[in-house]
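What follows is an incomplete set of chains from the complex, kept in their original frame.
Chains here go by letter, A, B and C, matching the order in which they are written, and residues are numbered from 1 within each.
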Amino acid sequence: MREKLAIALAAAGGALLVYNLYQMFLVLPDEAMQGAIYRILFFHAPAAIVGMVGYFVALTFSVLYLSSKDLRWDSLAASIVEVSLVFSLINICTGSIWARIIWGIWWTWDYRLTSALVCVLIFAGYLMLRRAIDEPTQRGRLSAALCIFGCVDVVIVWKSIEWFRNQHPGPVLSIRTGGGHMDPAMERIFWLNGLALLLIAIALVLIRTRQEATTREIDSLRRLAHAV
Amino acid sequence: MGQAIEVDHVWKYYGDYPALRDCTLGIAEGSCCALLGRNGAGKTTLLRILAGLSHFQRGNIRLFGTAPRASETRRRTGFLGHGIGVYEDLSARENLVFFARIADVPSVSQTADGWLKRVGLDRVAAMPVRQFSRGMRQRLALARAFLHEPNVLLLDEPFTSLDDRAIAMLSQLLIESRERGATIVLSTHQLREAMAIASHVALIENGKLRYSGERTQDMLDDPTLLYRLHTELGAA
Amino acid sequence: MKPLYQAFSVARKDLAVEFRTKESLNAAAAFSVAILLLFSFAFDPFSDTIHELAGGLLWLTFAFAGALVFNRGFSRELPNECLDTLLASPLEPSSLLIGKAIGVFFLLLIVEVISLCVFGIFYGMRWWLHPGELALTCGLTTWGIAIVGSVFGALTVNLRLRELMLPVIIYPLLIPLLIGAIETTNTLLIEQPFTGYEWLWAKVLLVFDIVFTSLAVALAETILVN
């Protein structure tokens, strides 16, 4: 059942992605100042947004775990963080490619860029912490706590371009600026691509949680074996 | 008298090793229950769970109707673990004062001094615990556990390295606190002392509760009786 | 204010022990002084390059010294199973956490004062010109370091390789805080008063402290009890 759902989501995401690519490269015109390269935005920002949404979903599941002590929530949170981390990395890589072309440098310690990198580090630390702890309940507890603390930084990442003006361009999406900064046709594709990435992310999470579930089943069986 | 402590169908797993298997035990208010069992049976595990120091996977536990970690429960219980839980670098008196403070006992320093006298450490009250002998530490730890007059006392091997006089002192303390209406659970391997002061006994083997009930006269006469009757392997 | 009273008695106890044994104080103070001296020898301390680096150097040193201090914070509770005893006692876990943080806070302040003196002498910087602002910055930042340090010190208290693990988890969280501290301190070290920009950063520090402190209080039970 779950596999089927995962496959379906992945397929839908893929199809949508193809449509978007068609739109991007064959329908939408080049951007006035930046030329062709601006299209990287269609992956750059959505990837980041999907990642950040993921962290907050993981946050909710962590809280759920703490309140219910049910390991399913814990492993769900963990797998979401893993997937989100991938998307954050996509965001940073596309970003720095874009930076290389627009600003002529791979990287600069601008607040947005740094906070994004810090965010990646924090959640990489989250995965490391999980590996370092063997006892499942303890692992759940501590990593949940770390996730909650980590999400503070995610807020900073999101807000940094509004608080500080430096290298990284400011808000352009109409949900943030109230419109006028971005051509509607362009923004439509932007969000469609966001949706595509989201579907793929969910598919990945489903696959990931399935592995977790099986491992949990195995050691609950082992417990039974010990009990008798 | 109602049940002070109710343990029903509790399972505790460490990883996938079941340290407690389906334990069900009721301890009446004002009774003194001796928790017996071989090394690795699960005594400490049970006591730590009662003290709210470790979660358990299945079952339910109530102390006077409240869960172990609840703050009112903690205010009611006194715990003495394997590690004695006092600070090496503080003096005996400073230790007691500190623990009296966090338990907000009304008159901190009087209480501390009173207890130092009770356990016979008044002459070394100002000495850092680092310089105490093992028995002196154990006495201090006892004072710490009794400090805030708890109604539930969880003592893990309280007789360890106490000399004859200290043991007499402890038995006296236990009797008094039972008169106060306190409920006592203690684990030990010194069967004679245990039988002498216990009103009930519970026997654990490999995490299973083998026997629990009144302490009968013939147990007093022959402490190892219990092991021989109720464990699969019998006594040594 | 019972929880606060409890927190303070924990802090008081820690400080009493620390002043007797000087375990972490020695290490931290000696370390930060050594580092500052080292850099003053390694680079010409009166060149202006050092001046633009000064704030960064200071706060790095403090951040490192901090690690040496809050490493001890909870591992001090391990011998004789004192931590378990505290958790089984009427003491609220949140009070314990806050108490630890207060202890670390004061120890760090001591280290900072010492290093600032060394700094003033060897780098010839007049950092005392705007005492109020400096105190504000140090106070806010140090509290941030203390609270995060205590939380994660507690979290990793019996972990393999915790020495390396702790910085990995803590410093990323602290980076916004440290940036703020460095920005403001640099201004103070070139003997300028705060402008709006620095005040903005001060606000950021304040918010950071409030958020993390409340998170710590909320999660204390989760973090400490297994």
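The rule is simple: a residue touches a chain if its C-beta (ideal position, glycine included) is under 8 Å from a C-beta of that chain, and two chains touch if they have at least 3 such contacts.
Since the model is a prediction, treat every value here as computed from it, not as a measurement.
Visitor: Write the complex's composition as a formula over the displayed labels, counting all copies in the file.
Guide: A x1, B x2, C x2
To be clear about the criterion, only the chains that are shown with their structure count from here on.
Visitor: Among line, ring, star, complete and other, which best matches the way these chains touch?
Guide: Shape = complete; every chain linked to every other.
Visitor: For the chain pair with the highest number of C-beta contact pairs, give its two chain identifiers.
Guide: Greatest number of C-beta pairs in contact occurs for B-C.
Visitor: Compare the CA centroid of subunit A with every other chain's and tell me the farthest one.
Guide: Relative to subunit A, the chain with the farthest C-alpha centre is B.
Visitor: Comparing chain centres built from Cα atoms against the global Cα centre, which chain wins on proximity?
Guide: C
Visitor: Centroid of subunit B to centroid of subunit C, CA atoms only: how many Å?
Guide: Their C-alpha centroids are separated by 39 Å.
Visitor: Can you work out the whole-Å distance between the CA centroids of subunit A and subunit B?
Guide: 51
Visitor: For subunit A and subunit C, what's the span in angstrom between their mean Cα positions?
Guide: It comes to 32 Å between the two C-alpha centres.
Visitor: For subunit C, write out the residues touching at least two other chains, lowest number first.
Guide: Within subunit C, residues 226 contact more than one other chain.
Visitor: Going by the contact rule already set, what residues in subunit A reach two or more other chains?
Guide: As it turns out, subunit A has residues touching two or more other chains at 135, 137.
Visitor: In their shared complex, at which residues does subunit B touch subunit C?
Guide: Residue list for subunit B touching subunit C: 48, 51-55, 69, 71, 74-75, 77, 79, 81-90, 94, 98-99, 101-104, 128, 144, 148.
Visitor: Using the touch definition from the top, list the residues of subunit B that touch subunit A in their complex.
Guide: 11, 13-18, 21, 55
Visitor: Sort out for me which residues of subunit A touch subunit B in the complex.
Guide: 69, 134-137, 219, 222-223, 226-227
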